[in-house]
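Dropping the structure in here first, questions after.
All protein chains but one are shown at their positions in the complex.
So, subunit A:
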Amino acid sequence: HSYYVFTFSVGYSTVALNHVIDFKEKKQEIVKPVSPAELFPSLPIVQGTSKRIKVLTRLTLTVSDPSHCNLLRSTSANIRLYDIIAVFPKTEKLFHIACTTLDVDLVCINVTEKLPFYFRRPPVNMAIDRGIYFELLYTPAIKDSTMRRYTISNAISLMQICKGKNIVISSAAERPLELRGPYDVANLGLLFGLSESEAKAAVSTNCRATMLHGETRKSACGVVYTVKKPRKVEEEETMLPVCKKAKTQA
């Protein structure tokens, strides 16, 4: 688990606290997230508005084995308490599974070492259609220069495949000093090869879309929609007037 202490004067309006679960160790249990109200008794006000900062909870699962993904499908009550769920795939097969079938909001892209697999276009396009976002971290780039190189090279290869869509840049900061302002992070997006509007979206609109994706995942368990059956030809209508009723499909 990693808990953060933030400096809110930098200008963010929503913050997510991350819990990392690594499945290599045995018997990992998903614990209930610490409620934000316990950590911060009074949340400071966002710079420039009169509203308070929202704090969300987020879970990151490091998967290196397909059996770990079964946890996501289980009805463990603790998973539902997290607002955002992210998965960190370690192999190409898991990346494919995460993009196509897993019920997550974010797919983390490793920035601290050379990617063991290359991105391919089909799973990335499917993820974009499903509304899943790819996440890049920028704090390793501040700490170490080799990680800086890996961050930039992995980010650029991701950009080439996904053309800059559905990207979220976030910080894995453990100290308030490692946090950077939102405009600074948007500028880093330019370094990774995004256009200016895409870079700004990576910090603002895409993050908000991820939050909403998490909320819909929490709330919707099934969808009911009604379809109006098209009206039949005239002579059939006189013969069977009962068929004119609109049918509902559940």
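In this text, contacts are C-beta pairs under 8 Å (C-beta built on N, C-alpha and C of every residue); 3 or more make two chains touch, one makes a residue touch a chain; residues count from 1.
As a convention for this text, contacts and distances are computed from a predicted model.
In the listed set "LYR motif containing 5a", "Polynucleotide 5'-hydroxyl-kinase NOL9", "RPP14 protein" or "AP-1 complex subunit gamma", the entry agreeing with the UniProt name of the missing subunit chain is "RPP14 protein". Within the set A:R130, A:R180 or A:R217, the residue that contacts the chain not displayed is A:R180. With the whole complex as reference, residues 10-11, 47-50, 138, 141-143, 145, 148, 175, 177-181, 183-185, 187-188, 190-191 of subunit A touch the missing chain.
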